[in-house]
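A single protein chain has been omitted; all remaining protein chains appear in their positions.
When the chains are written out, they are named A, B and C in that same order, and each has its own residue count from 1.
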Amino acid sequence: MMKVMSGNEAVALAVKLARVGVVGIYPITPQTTIIEELAEMRARGELSADIVRVESEHSAMAVTLGAAVSGVRSFTATSSQGLLYMHEMVWWTSGSRAPLVMVVATRAVGAPWNIWNENTDFMSERDSGWIMAFASTPQEALDLTLQAFRISEDPRVFLPVMVGMDGFILSHTKTNVFIPSQEDVDNFIPPRRQPYVIDPETKESMGNIFPPIYYMKLRQSIHEAITNSEEVIKEVGREYNKISPLGDYGTLNVSYKLDDADYAVVTMGAWSLDAMEAVDKLRENGLNVGLYRVRYIRPWSEKEIRENLGDKRAILVVDRATSLGRGGPLYLELKSTLNIPIKGVVTGLGGVSVGKRDFYSLISRFVEEARYSEVGGVEWYYPGEVKEVELGTPRTAH
Amino acid sequence: MESSLEIRFHGRGGQGVVTAANVLAEAASLENMFSSAFPIYGAERRGAEIESYCRISRTQIRETSPIEEPDVVVILDPTLLKISNPLRGLRKDGKVVINWKGASPSVGFKTYTVDATGIALELKLVKSGWPLVNIVMLGALVKATGVPSLESLKMAIGQEFSGNLGELNKRAVELSFERTFEVEQIVA
Amino acid sequence: MTMRMMGMALGNNVALIVVAGCSSVIQGMGPKNSYGYPALNIAFAAGPAAASGMWRAFKQRNKDVTVVVWAGDGGTADIGFASLSGAAERNENFIYVCVDNEAYMNSGGQRSGSTPHGAVTPTTPEGKKENKKELLFLMLDHHVPYAATASVGYPHDLMDKLRRAKTIEGFRYLQVLTPDPYGWLFDPSRTAEVGKLAVQTCYWPLLEVVNGRVQVSNESLHCLRKETRRPLRDFLSVQGRYKRLNDQDYKELESYVDYTWDRILKLMRT
Partner (left out) sequence: MSLEYQVFPVSTPAEGAGGKTGNWRTVRPVVTDRCIGCNACFLWCPEGTIGVVGRKAKVYYEYCKGCGVCANVCPVKAIEMVMEQ
């Protein structure tokens, strides 16, 4: 069935279709309408999940974890400051090897206050031991959320999964979404599996002090579960394609007009679509460029990336996030994967609007540069309309 | 319609600018077109100037940024003409659909006027003291562009609003469709 | 000690959530543990929230399991208070046991919000200047169906209270005074005795509040009148942590006890 819905509505629907049992909810823009929608579904009697309206994001994750280790499929969602406040529990959840799913509608991080889109919050959890996927459309937000439950509960993985989507740009944009039937989803996501259950019958405990070697083994095991999840993700994607006619899953990341391209641009999330428009236009004008969209940050598919980008003359990585003092996180990840000239661009922070024209000018300028010189380094790009900003002057303390 | 249509709505926070774009997107989707609708991303404040956007296309929509060069501008509150520039970036052959009563304004574009406030008051479509003109304006928009059909629009309204509110809004778009005046383009 | 008493009182159908503290350590090292209960060990501020998720999970699975959160006074009064307050306000269905040894004993006995006035700790070498946080009263202000205090000096009373708590639905709060020989500086063999002295001198009131109705436990009935209270000095003098106590501090502690009992009397009348 097709329906016009926002990214947040699509996620809420996925949670319902996945027959989640417990949801920990705490409001934060721009994720809030996910949990509002879930609460309304519950009030209308369409959702059997128990909704726990907690007092902080830290608790939202703790509720979700508590339910997950006690044998029930669980879900939560957050953004920005909320994710940072939850940080401790994000690690506790992966360390517990607790299968569960969280959606992050991305947003800039304070100070100062800024509610608009930026992926730094999501990217800052790269080290925390979660499987991390990032959507580019409301459709993909629904699809990846459904697949997340299946991946998370696969015995080869048994890890939490985080699905990101651009705040407002996806979370609040209504567009056509294909909804798989409940029956198809039921067949797609088998009954819950998890590595252990806290239950008086099993008497198993979780998380007491482990000796150093055992702890390190556990960390290595999580690392290996993430790298090995690549096959699981592809397998789950291929199965999902059977229930969704629009599905393009089966690979971790997505290539667009890359095969014969000399130069490539690498992006993540919603603006990849604008970048595709720019690539089309550039090709019309005789520039041989293609696009590579990163869909999975963790696992980071070195093999797939080398296969798709390894033969390019140079690549341009456009980040909507920062690792301050180092550049964009995607740029850094690609630098450590490929041995070819790579230039990084950081832009779109805090809601700065970047459209197809910006991609057009960024890519064409980059190709020009790369043809005649060695490219590299990180550029902070401001779109044409952004005027000179007047900032406060520093004062010395007395 | 050409292959695609970009529509920008202007109004004030609380007037239902966002809902109007959403309902339009739903109506277009009922005719098997691709559509996307989104507000200007930010804090919602009653009374402040608000924009929302709707793209309708026969092919998949790949743009995610706000519409800067619309084909159609829909103005829910005519006072906005004085305090801001809702016509910015409008294409030369673009259209303006405006909530207006009396002698037509001269804005330099092909213009459609409808007394949406009058229709809303007539049907008692009032919420928190404000006449609900958002859906009413869609009737005029359909008249101006032919996309989507009035039938699809009414169906989308039925999906968005239940009960009496749905019926009233359906009636409202019928009335506004009838009472929309086309003003000849006046070149300034 | 308290853990064993709970075992006797609650039976087998129990799942524990252990918040960071001594109880995370005394389980021993994985992959084995010394508890007879399934336990989820979790970070400091997450216990009550994790319990909220856990009991709902058991409900979804149609299992009748009593969920118990086991936390220290630091995890309760300080870092975990927001999470505790949230769960209490939502009237989540579990028992919260605060093992109150009046300091961060697992990290070396530093002061917590639950440390009493005058006590010397590694972070208050001059003696704490503030009074103990009124956790019981704070919990009562959350309209919880059950709240009680107990002391390891009186195990039967403690077990009775746990058994009663088990029969009630909703959020149940039990704060157990557990004298710590190393932080309070007394001979470990006198643990039970110190726990009794705290009650006899009326420093630690034993009571039970069921749906707002206050019941002072037998061991504390003599505290209702000031004349029948045993002198506070008998409790303080057996502990090394009060070595810096001057006369003014002593008066402060005495008036703290008076204040506590005045408040209890007021609650009994309403």
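Just so we're on the same page, contacts are C-beta pairs under 8 Å (C-beta built on N, C-alpha and C of every residue); 3 or more make two chains touch, one makes a residue touch a chain.
Treat the numbers as computed from the prediction; the structure is a model and nothing was measured.
**Q** According to the contact rule at the top, which chains on display are touched by the left-out chain?
**A** Taken over the complete structure, the missing chain's partners among displayed chains are A, C.
**Q** Using the touch definition from the top, which of A:Q31, A:S171 or A:N208 touches the missing chain?
**A** A:N208
**Q** Check the options A:W91, A:Y196 or A:Y382 and report the residue that touches the missing chain.
**A** Of the listed residues, the one touching the omitted chain is A:Y196.
**Q** In the complete assembly, which of C:A82, C:L138, C:I168 or C:A192 touches the absent chain?
**A** C:A192
**Q** What chain C residues would touch the chain not displayed?
**A** So the residues of chain C touching the unseen chain are 1, 4-5, 26-36, 152, 155, 187-193.
**Q** Determine and list the chain A residues touching the chain excluded from the picture.
**A** Where chain A meets the chain not shown: residues 95-97, 155-156, 158, 195-196, 203-208, 210, 214, 217-218, 220-221, 224-225, 228.
Operating definition for what follows: only the chains that are shown with their structure count from here on.
**Q** Could you grab the centroid distance between chain A and chain B? Build each centroid from C-alpha atoms only and quote it in angstrom.
**A** Averaging C-alpha atoms per chain gives centres 34 Å apart.
**Q** Please tell me the distance, in whole Å, between the geometric centres of chain B and chain C computed from their C-alpha atoms.
**A** Inter-chain centre distance comes to 62 Å.
**Q** Of all residues in chain A, which are in touch with two or more distinct other chains?
**A** In chain A, no residue touches at least two other chains, as defined above.
**Q** Help me check something: in the complex, which residues belonging to chain A touch chain B?
**A** Residues 2-4, 6, 30, 115-117, 166-170, 172-176, 270-271, 273-274, 276-277, 351, 353-356.
**Q** What residues on chain B touch chain A, complex-wise?
**A** Counting only chain B, the residues touching chain A are 21-22, 25-26, 29, 34-39, 41-43, 61-66, 68.
**Q** Inside the complex, what are the residues of chain A that reach chain C?
**A** 21-22, 24, 50, 52-56, 58-72, 74, 88-89, 92, 198-200, 202-211, 214
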